[in-house]
Each structure stands twice: as structure tokens, then as C-alpha cells.
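Okay, structure first, notes after.
Complex shown without one protein chain; remaining protein chains in place.
First chain written, first letter: the chains are A, B and C, and each begins at residue 1.
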Amino acid sequence: PRKNAWPLMPQEYKRYGRQLILPEIGLNGQLRLKNTSVLIVGVGGLGCPAAAYLAGAGVGTIGLVDGDIVEESNLHRQTLHTTEKVGMSKVDSATFYLKSLNPTIKYVSHRTHLNPQNAPDIFRHYDLVLDCTDNPASRYLISDLCVLLGKTLVSASALRMEGQLLILNYPPRAPGDSSGGPCYRCVFPKPPPAETVVTCGEGGVLGPVVGVMGVLQALEAIKVIVDDSHLLSSQSETPSLLLFSAYGTPPFRSIRLRSRRPRCACCSEQPSVSLASLSSGSLDYQLFCGIANPANIL
Amino acid sequence: PRKNAWPLMPQEYKRYGRQLILPEIGLNGQLRLKNTSVLIVGVGGLGCPAAAYLAGAGVGTIGLVDGDIVEESNLHRQTLHTTEKVGMSKVDSATFYLKSLNPTIKYVSHRTHLNPQNAPDIFRHYDLVLDCTDNPASRYLISDLCVLLGKTLVSASALRMEGQLLILNYPPRAPGDSSGGPCYRCVFPKPPPAETVVTCGEGGVLGPVVGVMGVLQALEAIKVIVDDSHLLSSQSETPSLLLFSAYGTPPFRSIRLRSRRPRCACCSEQPSVSLASLSSGSLDYQLFCGIANPANIL
Amino acid sequence: MADTGDNVHLTVEFSGGLEMLFSNRRKHSVSLPKISPKGTPVTIDFLVKYLCDHLMKDSRKDLFIMEDNVRPGILVLINDSDWELEGEADYEIQPNDNIMFVSTLHGG
Partner (left out) sequence: MADTGDNVHLTVEFSGGLEMLFSNRRKHSVSLPKISPKGTPVTIDFLVKYLCDHLMKDSRKDLFIMEDNVRPGILVLINDSDWELEGEADYEIQPNDNIMFVSTLHGG
């Protein structure tokens, strides 16, 4: 993620001044942000705030993937989309907003549902990925791709009054290298039975609950991007999961997670998941997750 | 905060459907949101996300107080304002955005810096207050007014990589009633020496850090609004302070706070702070906070 | 909470929707015998069956266990650590342990 760095323009010192003076960011961090490309998969309740704060911070290239259109029932929590955008592609609606917030960076639109065939070509162009989707099949697909292509993944989810956040494949190392961070399959080797999976449409979700998780995804992404070795080593020692519950006491809890699973189907020495198995269609994520009626998975 | 309730319009069932099905909200909660007015003091890094999620959730009336105009250096964190709004009043810029997100609720603009003379007449019209300001003088003024006028206050702050959040005067009881929640003076009876106060301009702040705190203010406001007695009683037992630190392990910590201070200058039986002392000008918040050069305090 | 006699006291928490299977309460105080009927110290494995038999009022047991194990998609946390760091189902319950069952969320 570290391409050639050139100094900032005068306007950028003005725009980013309040974060440039932070010792954790500084000029080096700002240049890293500028030279990094981030893919946000899903432009809903998580993706909207995540995209807004990453654009605000000056991430050089932001890619947005979503095949859905804006619906009125999205607006209570997907606060980039506005009432007059109902019916428009979510990617277009979000890009319209983001360009008005920060016209100095690059936005790439992927108006599509993600699948094993189209995903590798999209993911290849980015340094870091945010999973802002809403179903298990896409979560496994995104994690597998991040391992196979060597990208760190910031993954979050929310439902009702609760949220969960974890950073996967951090540091991003080749399959079989036990010093790499765990992947989604390390933590969840088997998918949940389909009948236990509740969507936000069925279970509901409160706007600021999913909003908090999305903003935290942006924060973790920035931390990964500006990371230098000493921070990275201290963090990667203990992979962790952040649990949030609006009515919990305490509301936030940090959980220590396991490291890479020696027999993980994706990140171990002898993985059964490969780019070839993805493109050949031999990996059916919807079947794997027990989806009876395989519609668009994103 | 509970005025006459009338049922929702068909369009509102659609817009708020995903939160209406939450048992913690339901139709009663949605009607409470609709019939509540919230005052947001400060439309910066905290006020922007707080306002967006409260508007999204359908709070009936949102008042915005700010005397500042949008600057380019705000945009990395104050994500309601856009590049073309630089130079416009922050209140007008935010209102423009909020109306496009949710045109079905009422917005009230207070394009002014808050002071002891103008504040009581503004606060009187609201049920709940969010302190999204950036200096000690306004924090004491806002807390005093909330006690004197019987309003609960959701207060947050952020600097560099850290944030703090607390709910004050909850439940809101008359001065001298020890069953009321503590006020800002109970927790901080003496203001910090002026030379120890660092602003975001001087110390910097990361966008998603202040963003998380603002979203959490919206969440706490919604919880207070939809609260019914059993939740209220369980929460009011232990007033708490949420500490957030982006690089902390763990990042979030919940601190048990004291209850009302028996000799508090504002919420005790024999307070020295009163509406009369505010309007007469005998309370000088800037002098109290040791500000050498009293400019606009908000 | 201290131990009394032959029981071990612990806190059991449910989140991510699992609390709905347990009387809609997130936090439960649970008291187990120190020694299982088999004569061995009680483990998480024992606790899971105990919760299923005694604490769970909901009849949909398969939303919590599958083939005698906690079902896929539920994280078991022992004092805020993934149970895989602590010996999984064989972990022996200690007094005042906090055992949390979290159903993973997928919404966004």
C-alpha cells in the first residue's frame, strides 16, 4: 500500500490540518492515506459512515461495491442517501455525497452484486477492504479473497441494538504463515445454520448502533493505513473482537481471539480455497451457507 | 417530553420500519421520538453525526445552535458540511443536509453564539439537550441551564485520539432532590486551569474519533427519549462516564460516577446558580474558567 | 460471589439475540455442582447441557446446540477470551468465571 509519496498540496494542509498535527498521523500518515486505495463492500448502514470518514480523512481512492438501490426504509440509518435519492443506485447516491464532501480524492463505482467470478478483479485494485455487507455468504467470500490476495480486512456487522467488529488477516501474510492474522474462517470455521441468520430487514436495527460500527470501521482502517511496524506488532499480538450492545453494562467489550487455525480451509498451509476454485465456480458460497433460495448474495 | 401522541402516517411506517420492529422502540417509542424536541449545541465534529442520526430516527423537532461558519479545516470530521458550503453558517449548512435526509421533521435554526443572556430563551423550548461544544465555559453554562430548566443533558467531548461521554441530570430532578442525576458541576466542581485546556485546533482530532462520540450521543439521546420507567431506574442507579481511546487496550471503558454532590453550586439544596444570576450577568463563565481574552465562547 | 459448599458460582451472559432463548435476560447468575455426576470437575461442556436443560425455557434447543455442541455461529467466551484459547469444551469452570455466548451478527 505504499506507493511513491509526493508532498501535499497547500489546500491539503488546510483541509487535513487538524489530523496532520496528530503525532499518530503527521505528514507521513497523511501521505500514506493519500496513496492508499480502500474498497468498501456494501453501502448501507455500515458503509455510509465508513465511507464518509475515510473520504474526510483523505484516503486517495475509495471504491464502492453495491448492487442495490436506495429505499425509503434505508434512510433512518444510511445517512449518506437522501430522500430525493430513493430509487437511485446506492453507489451513485453515495458517490454524489462523497464528491461534495471531498472532491480532491478518487471514487470508483462498482454497481454490482459481488460473486466469486467478478470479485477477484474488483479486489485486486485495492490495498484494504471493509466488509460492510449483511449476510454470511458474502462475509466468507470477502474474507477468502482478502486472504488469497493478501489484503487486510476490517469487518463489522450490526443487528437490533448490537454490533461486532473485527480486523482479519492483519498482518496480511500468505496462507500457511502462522504469523499472519486470523481470517473469518479461523474464527467461524462453519457457517451458522441458515435458519439462525436474522437480517436487519427481519430483526430491525437502530441507526446509531450500526452507525457507531461503521465509524469504528473507518477508524480501524485509518489505523491500519498509518500503522508503522511498532504499532503493528503490538496490535497483531492479540487479535480481538469488539462487541457493542446499546443496553449492555458495559456497552463495549473487547474479546481476545484465537490466532490462525492450523487447519483453516483458507489461510492454512493446505487450503481448500483458492483463486482457481473461486473462478471455476466449484465454491458455492450460498450452498455453503445453506441458502435455499439463492438470490443476489450482496 | 410526552405530548399528545397521534398515530404515524403510512410513509412513516415505511421510513422507520427497521427501528419500529425493535422491541425497545416500537410504536410507542417512535411516537415519543416524534413528539420530542432536541437541542444540539454546536454543529461541529460531534453535532454533525448526532444531528444526522437523530434526524434519521425521526425526532420531531431538532434545534441547532452555532455561531460559526464552515471552514475547510472542518471538513475532515464535520461530515454534514460539504466543500461548497465553506463560508456558510454551520447551522444553515447542516439544516440543508438534514432536510434532504428527512424532510418530514422540523428544524429550528439558532445562528448565534450561546451566552447566559440568550441561552435560557433558547433552551426553554426543548425537551433534551446535547452538548456538542468545544470549551469549558459553554459546558458549565449548558449544564447549569439544563439543571435550572429540568432537562437531561447528553454531553460528549473529543480531542486527538480520545473521547468522553456522560449523561447528566438524568433523571432530571429539581435542585436539592438527591434522586436526580449529577450535573457537570457535581463531576467537575472546579474548572480546569485555562492553560491546561487544549482545543481541537491546537491539539488536533481524528475524524472518526469525534464521529464515534457524536453517534453515541444520538444513541444515548434516543435511549433517554424512549426510556420507560424500568429502564430509567436501572440506568440512573449508576451514573457513568464512557472513555474512548483509539489506541487504548481496551479502547472503551465505562467508569462509575458519583451521584449528586450535596453542596453542588447548581443542583444542591442551596445553589448559588440561578436563572436570575444568569440573566443579571453576575455569573461570568469566561471569568470562572479563567479565559484571559473572552471572545465568543461557543 | 463466593463459593458455598459444593457449588461453584459463575456469571453466564448471552448476546447477539441468544438472550431471547433465555427469558430475554442477558445476564444470569448460575450455580453448578463442583463435581459432575461422572466424578470429574465441571466443564464448559457440562455447563452447556446444564443451561439447555435448566435455564433455557425456549423449546428451540437447536438454536443453541447442534449434535451436542454449541451450534456454529456462536462464540463462547471465557472471561473475555475466545474459548479456543482456553481449552474449548474441556475447560474446567472456575469460581466467579464469566462465560459468554455470543451469536454472530451479519446485518449491516
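We adopt the following convention: contacts are C-beta pairs under 8 Å (C-beta built on N, C-alpha and C of every residue); 3 or more make two chains touch, one makes a residue touch a chain.
Predicted, not measured: the structure shown is a model, and the values here were computed from it.
Just so you know, the chain we are not showing touches B across the whole complex. Between the chain not shown and the residues B:Leu39, B:Cys183 or B:Val210, the one that touches is B:Val210. Checked against the full complex, the candidates B:Leu98, B:Ala158 or B:Ala265 give a single residue touching the omitted chain, namely B:Ala158.
The missing chain, though absent from the display, is touched by one residue of B:Met9, B:Leu27, B:Ala174 or B:Ile255; that residue is B:Ile255. Contact residues of chain B toward the unshown chain are 42, 44-47, 131-136, 139, 156-160, 162-164, 187-193, 196-200, 203, 205, 210, 241, 243, 245, 247-248, 253-258.
By definition in this document, only the chains that are shown with their structure count from here on.
Chain A and chain C have centres, each the mean of its CA atoms, that are 31 Å apart.
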